[in-house]
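A protein chain is absent from this complex, but the other protein chains hold their places.
Chain lettering (A, B, C, D, E, F and G) follows the sequence in which the chains are written, and residue indices restart at 1 in each chain.
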Amino acid sequence: MKVIFKRPESLSSTPTHYCPGCTHGVVHRLIAEVIDELGLRERTVGIAPVGCSVLAFNYFNLDFQQAAHGRAPAVATGIKRARPDLIVFTYQGDGDLASIGMSEIVHAANRGEKFTVVFINNAIYGMTGGQMAPTTMPGQVTTTSPRGRDVNDVGYPIRMCEILASLKTPGFIERVAVHTPKQVLNARRALKEAFTLQRDGICFSFVECLSICPTNWGLSPVQATKWLEENMLPYYPVQNFKRPEIKCGMRNAECGTQNREKDAD
Amino acid sequence: MKVIFKRPESLSSTPTHYCPGCTHGVVHRLIAEVIDELGLRERTVGIAPVGCSVLAFNYFNLDFQQAAHGRAPAVATGIKRARPDLIVFTYQGDGDLASIGMSEIVHAANRGEKFTVVFINNAIYGMTGGQMAPTTMPGQVTTTSPRGRDVNDVGYPIRMCEILASLKTPGFIERVAVHTPKQVLNARRALKEAFTLQRDGICFSFVECLSICPTNWGLSPVQATKWLEENMLPYYPVQNFKRPEIKCGMRNAECGTQNREKDAD
Amino acid sequence: MAKKAKVTIEKNRCKGCELCVHFCPKKVLAMSKEINDKGYFFSSVVNQDACIACRFCGLICPDCAIEIAVEEPKTTEITNG
Amino acid sequence: MAKKAKVTIEKNRCKGCELCVHFCPKKVLAMSKEINDKGYFFSSVVNQDACIACRFCGLICPDCAIEIAVEEPKTTEITNG
Amino acid sequence: MAKVLMKGNEAIAESAVRAGGLLYFGYPITPQSEIAEYLAHRMPEVGGCFLQIESEVAVANVLYGAAGAGARAWTSSSSPGISLMMEGISYIAAAELPCVIVNIVRCGPGLGGILPSQGDYFQAVKGGGHGDYRCLVYAPASVQEAVDIMPLAFDRADRYRNPVIVIGDGMIGQMMEPVEFKEQEFPPLPPKDWATTGCKGRKPNVINSLYLDPVIEEKLNFKLAAKYEEMKKQEVRFEEFRTNCPYQVLLVAYGTTARVCKTAIQRLAEEGIEAALLRPITLFPFPDEKIFELAQRAEFILCVEMSTGQMIEDVRLAVGRTKPVYFYGRAGGMVPSPEEVVEAVKKHWGRK
Amino acid sequence: MAKVLMKGNEAIAESAVRAGGLLYFGYPITPQSEIAEYLAHRMPEVGGCFLQIESEVAVANVLYGAAGAGARAWTSSSSPGISLMMEGISYIAAAELPCVIVNIVRCGPGLGGILPSQGDYFQAVKGGGHGDYRCLVYAPASVQEAVDIMPLAFDRADRYRNPVIVIGDGMIGQMMEPVEFKEQEFPPLPPKDWATTGCKGRKPNVINSLYLDPVIEEKLNFKLAAKYEEMKKQEVRFEEFRTNCPYQVLLVAYGTTARVCKTAIQRLAEEGIEAALLRPITLFPFPDEKIFELAQRAEFILCVEMSTGQMIEDVRLAVGRTKPVYFYGRAGGMVPSPEEVVEAVKKHWGRK
Amino acid sequence: MRNAELRTGKKMQIEIVFAGFGGQGVLLAGKVLAEVGMKLDKEVVWLPSYGPEMRGGTANCTVIISDEPIASPIIAHPRDTVVMNRPSLEKFCPTQRPGGFTIVNTSLINIRPERNDITVVEVPANEIAIEAGTGRAANMVMLGAYVGATKIVPLEEVIEQIKEEFEDRPKVIPVNIKCLEQGFKIGQQSAGSR
Partner (left out) sequence: MRNAELRTGKKMQIEIVFAGFGGQGVLLAGKVLAEVGMKLDKEVVWLPSYGPEMRGGTANCTVIISDEPIASPIIAHPRDTVVMNRPSLEKFCPTQRPGGFTIVNTSLINIRPERNDITVVEVPANEIAIEAGTGRAANMVMLGAYVGATKIVPLEEVIEQIKEEFEDRPKVIPVNIKCLEQGFKIGQQSAGSR
């Protein structure tokens, strides 16, 4: 028999500390698969955030740096400017990237730094025990919004893709979800496009992954996937917001639309 | 004879330290006129940035706080949350607001903090001697971009109005210019709308003023107004980007479109 | 679609999140009544023959506990998929 | 428009930026040949009668050095404008 | 009022609310997030303001604004978050604004760990920000003491127009102990006529720390220095333990570490070694005269910290070279046990 | 090579480039913006990288990334900007990454002023960030010395895998003095086999400062502490002035303040008062043993600073209570004149 | 007499670690015991594990009950443990001091401590709780068993405390008390049967 699905090489065999059903694990695997497929493992450096995925360096079989809370894009800038030949990606939660790290992500994107950002939007601060994030949904109850997020007091959820897409500097900006197998396939395609664009030195790339946090949402993993579907998808449309002019499909048959079909079968 | 134009009461008589022709002085006067006209002087608190206008507290006849570089929106949040009855405005340069202060302005706007931001975009770091700002034009020579801003290395100029307009939280977002008398009149109208919306407790308001820095642009004031016209206006469209649903014109005859006509005569 | 497929679940990697069971279109998987070394009720294969090798279980498993094999190999392109 | 207008420039507030001169539609203003206490060549009124009280000079002056008066008063709305 | 079993973080929050600390701005961080979580639900009940801010950098500046507008504003965080406030705290001190900053210390440097530590002593006491400034620093050793200190912290902040830091390790924040909220009386405070509340009927007020004229800036620096000298005269607090009986060993420790030392002293007594403890309650101003005085009656001093040695510098400064000062420290979240302290004392005891 | 007249900031930049400091990241701030401006034009010539970053908070983390990738990265800023780097510097020290940080100090606290000051001594020397860490700190007294120190700073940063701070007041940065760039030789450095350069043919490298297991975190803390002890043994630098002849007064001062003291010592000699100077070149490690030794030959010590008194604590620590230690300080951008120092010495001279 | 074994010598101090999955209510069980201790005028400290450990889905807390002021709230070697899942048993049992008690939830733990210097009490907590009406009260079964085995505090006091804890959800009080008592019996017996 031929194995058609197994742990990718860029993932270490260490079991994760994530809660049951936590989609951090899914996105980890997708990134590893893409790096394997593009043959980039030996020249890739990942950057772990401060958040539940702070220990990501234990789970990937890659060189890694652990960054201060929200500063991963600054760290990535340092690595990429020092060694443009390396493939660099940050892995950041929504508290990390959209709250404390707002300035770093906006400016890195605007400079067009040629690294890839994987943004895990689970609408909550997971690691610290379920406080409100900038991405928390209106009315959503968290430990710091016990009466539900009041948009009149703290405003509406921040949509990073929409903000970054408003910049003139070219880039690849897409939002995906990882709560169903079909969405996972689409997420994988987007991640592959992002890393391919980096490999070809074309532009900054950003993939937002709508994720679940069963523990802090107080739901079972299966319920959580439903909650995401019903509450997050309408507000956070899953779509591509921006692609560089230089159609990368032209330079590389693997990515772009052609690719989408391939992966879909 | 009847005096139809004179120094507003909200402006002190202290001569400014600004260079000849610097439009900081123009915007100072417009703000003071609007505050006088709305009768808000005795309950207004201004916030001076770090930048050439760091000494603004000497030039206004108002309570003032001087904020750390880029943090004026955070300071304003503190004042407004402590004393919602006060009228609060920040006065910030483009280095202050669009570079180091990116996180503070985006989050204050997203929370819908009910204060007014006056943003002076002169495409340069004036006070520190003409370094590149995030708003510096492509190819523009500054002391830290001696060969001209290279968009392939540091990206394109940041457009704050466009970024803030991408947020869902309601707000008033408009870009104006102050390099000709006609533009000055329009700027005054926008500022009045912004302060009126704050007075009525409706929303966050943001007015970007395209300004000149003859000293660091290396031009005479008159040449500088031409440079702004030719280089900045095409990239930084002068327009309103966002108005709150609640038409403030309804609640207050002085602001909104009607007003535009009034001031125009 | 694959004639014959084999799905293997690494019992002690499983955290019992039930996502694979939920998304399996063919009810090939079910949660066991016992617990594994981690103390979780783990997922197990209860209807191997029904499997169509759609990989949904593997795609959604957050803990890489699932491996899937088929009789006739597909193209490498899909291997890593 | 105002029949008669009077424009006064506070000599020692002027920094000689020439913006008022540049934007005056009626060539009412010109830069003087002497310098003021600050050492600037200041703006001065050279053709008062031509003034149409359009306020352009005042609006553009960064240093509030200009005051404008007219014979018949306008509505308060415009007074502060 | 009867005792209640309360978590340190929540007790601190409740005590602050009762002391009128009705404006709280913060950003979550272990091991103190319960402070924010408690206030998120409590502030609306008392008409106060709880607001989660986007970052600690911003928090410090929100405090600046609120304090400048005359409010009793405060925040809490833990080590890395406090580091991000350094510029802001320097501004607050320079503009002479009152506020309270609670630091539930975790171990560092860097991201470190979330377990208890006393590694932020220097930062709190010497001023981690730029320029000549000091914060008044309180270090409670129990949940009850933390509760008692909060009202004092707010009073002193207003009285001196200076930031006050309350520093506790992760245990103070996380553990539950029985506490009682006692009413505290303070002499009346001067009106905040310097606050920016709108210039109705007076000259404009300005909150500022920029002085381009060196003569004026120097005046400010000397004024601040004089204020800190005044604190040294008025605000020193400490606890003495067994100093009334004769002793050969003087232990110096603060916070929970001091609790460990007390048990150790009892054990030592059982073994015939007489030791006493001086526990600084204020880290700045530091009880240096008291320590010098007590040191003279001892054969040597042992400073015990959950760090690789920070407060020991101030102990050495106090003692001069008049007596040997030794150090015992654990780090990284390890808490010294009474046994270890006993051993450490014996080691040097052997020496003499 | 002939002497050239060069501005301190530009000379520092040029010297860093020659030392291989080819990655510079910074944010403008007076009085050191000329460093960035010089490099903006110079780096492309030498194939280096100059990049203006959005804030000092980001700068510290860009340094972390670049240093972690094995580069010789550095930055420069001034007081408030350095305060914003505190979290980042703590991370850099914890992850044991080499980098050089130049602080051209202006006066604080807060926004303060842009004139020269020595008010950031504590922040640089005690570690302004959270947790147990130290930076190696050099304090040049002239443009020439600043030029000579830059290559040394890069070498030591790599050797110890630790952040190195070069601290100078606004004058060092702004004034022009004649300088000469001399070649310096250093023993070979170990390869940076810990850097994240891609895991080709080896196990993955990880740059990290998080250790949830207290046992491991404590090991790191003790390892760092041992490194700092090693620095104390190996890296202490200072200049002695007139200590070879007998003296009754020992002056201690660093940076430009020490230059003022030298002139003062000459004046004092004219008036028959014999004084000597010890100028610390490294602020950490501090030349405490040397100061103790020299202090024993003096009747009293006078510490002169452009602050309200910071280094004096380390001087007191060194001298203990063996001799009186007095202080003379100016602040806010005021620079002590030789006359003032002479007067200050005479005042205490009278006392004895 | 067990107190003889105690670390603090003359005076008595007992440290207990309650551990299990998040959601099993170990923190609450520990808190109830601490509250009772306080009301009996003992010195008490309750210290939860905090931080990323929670991410494994496990939780635990240490309760200290003492006659004298409590020094370090962080206990390397507790006397007793109450373990509700296997990882907890594996993690904490080896750290116990000799002579302590270990309450094991046999419903979820298929191994036993490999020590003979501690008293092991086996409790099928989940079964009992489910029988009594709700699996969610298994923590009370464990608490009851611990109190029954150690007699550290009177059962009545614990019952009172449970009433207080669930004030706002009165209907769950009976089942929790029932579970507590069931556990108490088992604890009494197996401790007695030594």
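List of remarks:
Simple rule for what comes next: a contact is a pair of C-beta atoms (placed from the backbone, for glycine too) under 8 Å apart; a residue touches a chain by one contact, two chains touch by 3 or more.
Values in this document were obtained by computation on a predicted structure and should not be read as measured data.
Remark: the omitted chain is touched by one listed residue; of F:Leu220, F:Val260 or F:Ala344 this is F:Val260. Within the full complex, the residue among B:Leu11, B:Val54 or B:Ile173 touching the omitted chain is B:Val54.
What chain D contributes to its contact with the hidden chain is residues 15, 35, 37-39. Against the chain not shown here, chain F presents residues 3, 5, 30-31, 113-116, 170-171, 174-178, 256, 259-260, 262-264, 270, 335-338.
In this section, only the chains that are shown with their structure count from here on.
Here the spacing of chain F and chain G, counted between their Cα centres, is 55 Å. The set of chain A residues touching two or more other chains comprises 18-20, 54-55, 66, 68, 99-100, 102-103, 107, 127, 129, 134, 154. For chain C, the set of residues touching two or more other chains reads 15.
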